[in-house]
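Only one protein chain is missing; all other protein chains are in place.
Note that the chains take the letters A and B in the order they are written out, and that residue 1 is the start of every chain.
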Amino acid sequence: MTQPIANCPNCGAKIVFQWSSSVQTVCTYCKSILVRTDVDLKKVGQVADLPPDSSPIQLNTEGIYHNKAFVVGGRILYEYEQGGWNEWHIVMNDGASAWLSDAQAEYAISCSTPGLRLPATSDIRVGQHYNWNGQMYTITVITTARYRGVEGELPFQYWDKDYVTFADLRSQTGKFATLDYSDEQPVLYLGEFVEFEDLKLKNLRQFEGW
Amino acid sequence: MFSHVYLIYGFMVLGLVGMAQYRGWSMDSMNEVKNVPRSIRDNPGAYRSIYSSYHHYTGGK
Partner (left out) sequence: MSAGQPPLSTQPAKPQARALHCPQCGGAITLRSFQQAVTVVCENCHSILDAKDPTLKILQQFRAITGELKPLIPLGTRGKLRGTDYEVIGFQRRSIESDGVRYDWHEYLLFNPYKGFRYLSEYQGHWNDITVCKDLPVVRSAMVSSANYLGETYRHFQTADATTGYVIGEFPWQVRVGERAIVTDYVHPPHLLSCEAGSGETTWSVGEYIYPQEIWKAFNLPGKPPEPVGVFENQPAPSKVSVKQAFVAFLALSIFLLGMMALNDMIASKDPVFTSTYHLLPGTPKGETSFVTDVFELKGRPSNVEVKTSADVSNNWIYLNYALINQDTGRAWDFGREVSYYSGRDSDGSWTEGSRRDSVIVPSVPPGHYYLRIEPEADARHPLISYTVSVRRDVPVFKFYGYAWLALFLPVLYVMFKALSFERARWAESDHPITLQTESD
């Protein structure tokens, strides 16, 4: 399969989409946020300077999850009370998209799960229980995070958010879920916590002196 | 580590008991006398017991 190639509408640099499922990317040269339409690329926004963060993961980091290889394609950065938080967009070797959440050295992998009834922002409370796909989840924390930027390729359009509400849910069996209230319609991501070692990550960030 | 030492010690104790029973050891002290002549069978009074000169316990509470 040939990789779609185009030119940045803002600065003309060559833009390569590594995955056909990607809808949005960021031009590494001029930091314009570009969205793919049927015909060409459209600039929809600009990424401000990303805050320096300390995650050991970076674009093109590779890893293994449930015996399937994946590559880190992009990310959304947030900031919250306890510091920085990344939602890394990972692409599995079968083309499917998933999310590797990276906050204060706690890692979780989840996938967007459509088609379930979800509560509105005003209805959620810590301690509530929800039953999805036969598993019970409890809301453990509701966070209001500040969107700080995007990087790389994403499977949907996402930019210029302000403050976003997330509800984190846990199950008794190590399962993890997030209710994402970035848009009008909440999106549910179901997944589980993972250990850094188990992901067998390669091509991690280089830290000077390490 | 302790159990090994203890087991060795334990078996030594058992060995000692076994030996004691086999060889007929006793905890009572016993005085041995040698060369008792055959004539004692005819003349028991001639035998000089170690105890004969002791003043015995004469009874009473």
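The criterion applied here is as follows: a contact is a pair of C-beta atoms (placed from the backbone, for glycine too) under 8 Å apart; a residue touches a chain by one contact, two chains touch by 3 or more.
Owing to the predicted nature of the structure, the values given are computational and were not obtained by experimental measurement.
Participant: Of A:L50, A:A69, A:I142 or A:V187, which sits in contact with the chain we cannot see?
Facilitator: Answer from the full complex: A:L50 touches the omitted chain.
Participant: For subunit B, which residues reach the chain that was dropped from this view?
Facilitator: Subunit B touches the chain not shown through residues 1-3, 6-7, 9-11, 13-14, 16-18, 20-28, 30-38, 40-41, 44-45, 47, 49-52, 54, 56-59, 61.
Participant: Contact with the hidden chain only, please: which subunit A residues?
Facilitator: 7, 12-14, 28-29, 31, 50, 52-54, 56, 83-84, 104-106, 193, 196, 204-210
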